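Have a look at the structure that comes next, please.
Apart from one protein chain that is not included, each protein chain of the complex appears where it belongs.
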Amino acid sequence: MSSIDGGKDLPRPAAAPARPGAPRHEVIATAQRAWLTYLGGMALAFLPFVAFINDAHWLNILALTYLMGGLAASWNIIGGFGGQFSLGHGVFFAIGAYSTAIFVTRWGVSPWLTMIPIAIFAACVAMLISWPTFRLRGPFFAIATLAFNEVAFVLANHAESLTGGPRGLSIPFKAGLANMIFRDRWAYALLMFAFVALVIALCVWLRRSRLGYYLLAVREDEDAARAAGINVLGVKLKGMALSAGLTAIGGTLFTMYLRYIDPPTLFTLPEVGVKFALLSLIGGIGTIWGPLLGAALIVPFENWLRSAYADSLPGLSLAILGLLMVLAALFMKRGVMGVIDDLLKRRRGKGAS
Amino acid sequence: MDIFFTVLVFGLLLGGIYGLVSIGLNLIFGVVRIVNFAQGELVMFGMYGGFFAWHWWGINPYLSVFLVAPLVGLLGVAIQRLVIQPLQHEPNMQIFATFGLLMLFQNLMLMVSRGEAYSVGGQVGSTVLTVGDLKLSLVRVVTLVAATLITIGLHLFLARTMTGKAIRAVTQDKRAARAMGINVEKTFLITFGIGAALAGMAGVLLTPIYSITPGVGGNFILAAFAVVVLGGLGSVWGAYLGGLVVGIVEAFAGFYIDPVLRSAVWFVIFLIVLVVKPSGLLGQVGAEEVGFREQH
Partner (left out) sequence: MRALKSWLAGLVALATLALAPAAQAQAPIKVGALNPYSGPLALYGTEVTRGYELAVDRLNASGGVLGRRFELIRGDVTSPQQGIATVEQLVTRDKVDLFVGTYISAIALTASDAAQRYNKLYWETNALAAQLTERGLPNFVRAGPDGPAFAAMSAAAVRELIAPALKKDMRGLTVWIESEDSIYGTQIAQVQRRILETFGAKIVGFGAHSARTVDLNDTVLRIRQANPDVLVQTGYVPDGNLLLRTLRDQGVKPGAILYVGTGDTPETLQALGEKYMDGILIVGYPRNDITEAFGPGAKAYLEAYRAKYKADPIAPQGMNAYTGFLILAETIKAANSIEPDKIQAAAAKLDKPEHSYPSGHGVKFDKNFQNLRAGLTVSQWQGGKLATVYPKLAVTPGVTLKPLARP
């Protein structure tokens, strides 16, 4: 196992999964191939932007899709790669959102300047609250993170002098690059695209890095990883810090896009904290492109459903969405990436293992 | 001192509600080991069942519970067989599926009720027992009593019957249980059925107290999960005591600190307990790390 310290030349893991249902271990590609795939994928993701360049409605949905994709990909770092199913990422999202709004409205500081410090702050908070909770495994951990979300909601609602309480915080419209406020939807779409491109690039790098390898090891079998000498807690904390920091950046962008934040908007689980996990799941948890695919699948579809069924029985659109989610889970057990993976395997003639 | 006692009693009664709602979840969570987002909706169905039985046929919820709870139990069996079991190797996807069920169930009831809230009228909800200075709502007392009785019954069931022992075996180690000849799939089905029926029962018994809306399940679900984890997974008494503890803490926090902060207070305490004793109040020490091996 000394090759773990080797760094760059990582051994190739077995092609067959260790147990049924475990994610497949891909052959780790060369750096060149990994980054070429990345560029190709991002170019593909950029196509809709070009196609809809004149349609504000679709640009808006695209912007939201990119943003949610980036947020889901950030979550995926600790939730997918690390196997720590956090449902409390709304907290870090809110830290990014509120901090940005406070700096903008109170002291007129540009969000570009505060974005990174806020992300670092969120990362620190994440490490602080995760350190005691990482002792918990699986669903226990998930529920503990739900508790964090709930506490944060109550605090945000109560700390009126800081967060505006139930009134929330409003950022007046002053267009300008320095303000990160744009008149045109394409500018937002571009900004969100840059965000998701950054996050996915980080994921590509992470996957090939030592930390990424350790995260995967921890996910697969924590005890074995520990036995192998990996500092499990340290790895989890680093993964969480990175994930939280990126999520906070997403929160910053969201705030400058919406320009109004209040506790319900930031802490409603199905819209935020849980959604990051859901998008990753349907796209393919633990994969690089899964989160973005999940977002591309769900966000526009959700929008279309709502507008198509606005005139019908209340709840019909979401009932359909719920049913489709169940069916999707049953028929795409490893998400969209899983389906793609199966198709490619069949093409190449390799049998499913 | 008088007020202190009153708050304590109200806390116990509230704890009875939490305990009742959590009992079914504890069973399901302990065995199937997934974060079942749809659990609150099973309670919701119980409530709607209790309401419709009263509204259409004038049946008292304390009677209709014998009709509604088994129906919700059957729904639970269906969910386990059709949704959870096929995904048994993809536990994270199970979570996704249960979330889909949550949306489906909530919005189905929204379509049915069109967003109108429902309430059961009549004597049941308004009867109050006077014990000395205390005025106790009959429904809440019954809820606490029911929670206690069910906990005892469940404990006996798990300890004495073969099926119960099978469930405990599966809870501890699925693979070993299978090796012992226990039909794990059937055990899962039974567990989910019982757990769902208990959730439905909780819903029916709570019908006289609350306004019934499609989202009402969501009011309980977070607390229920925390209670189950707090109490210690797999321990029937743990969930019961956990519920009482949460109820009491919430009542005191609400009265002596601030009603707005009450949920935050007990969640913080929940987190502290987890840090100090991660296996929960009555769970086996180290259970969450070693004892309960991953079930997938």
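A and B are the chain letters, set down in written order, and residue numbers restart from 1 in every chain.
The rule is simple: contacts are C-beta pairs under 8 Å (C-beta built on N, C-alpha and C of every residue); 3 or more make two chains touch, one makes a residue touch a chain.
Small disclaimer: the values here were computed from a predicted structure and weren't measured.
Only one of the listed residues, B:Thr191, B:Ser263 or B:Ser279, touches the absent chain: B:Ser263. Taking the complete complex into account, residues 55-57, 60-61, 64, 157, 165-168, 170, 172-173, 183, 185, 258-260, 262, 264-265, 268, 271, 303, 306-307, 309-311, 314-318 of chain A touch the chain not shown.
Taking the complete complex into account, residues 3, 6-7, 10, 13-14, 17, 107, 110, 114-121, 125-126, 128, 135-137, 209-211, 213-216, 218-220, 223, 250-251, 254-255, 259-260, 262-263 of chain B touch the chain not shown.
Just so we're on the same page, only the chains that are shown with their structure count from here on.
Centre-to-centre separation between chain A and chain B, using Cα means, comes to 31 Å. For chain A in complex with chain B, the residues that touch the partner chain are 20-21, 85, 87, 132-133, 135-140, 142-144, 146-148, 150-151, 154-155, 157-158, 270, 274, 277-278, 281-282, 285, 313-319, 321-326, 328-330, 333-335. Against chain A, in their complex, chain B makes its touches with residues 29, 33-35, 83, 86-87, 89-97, 99-111, 114-115, 214, 222, 225-226, 229, 233, 260-261, 263-264, 267-268, 270-271, 274-275, 278, 288-289, 294, 296.
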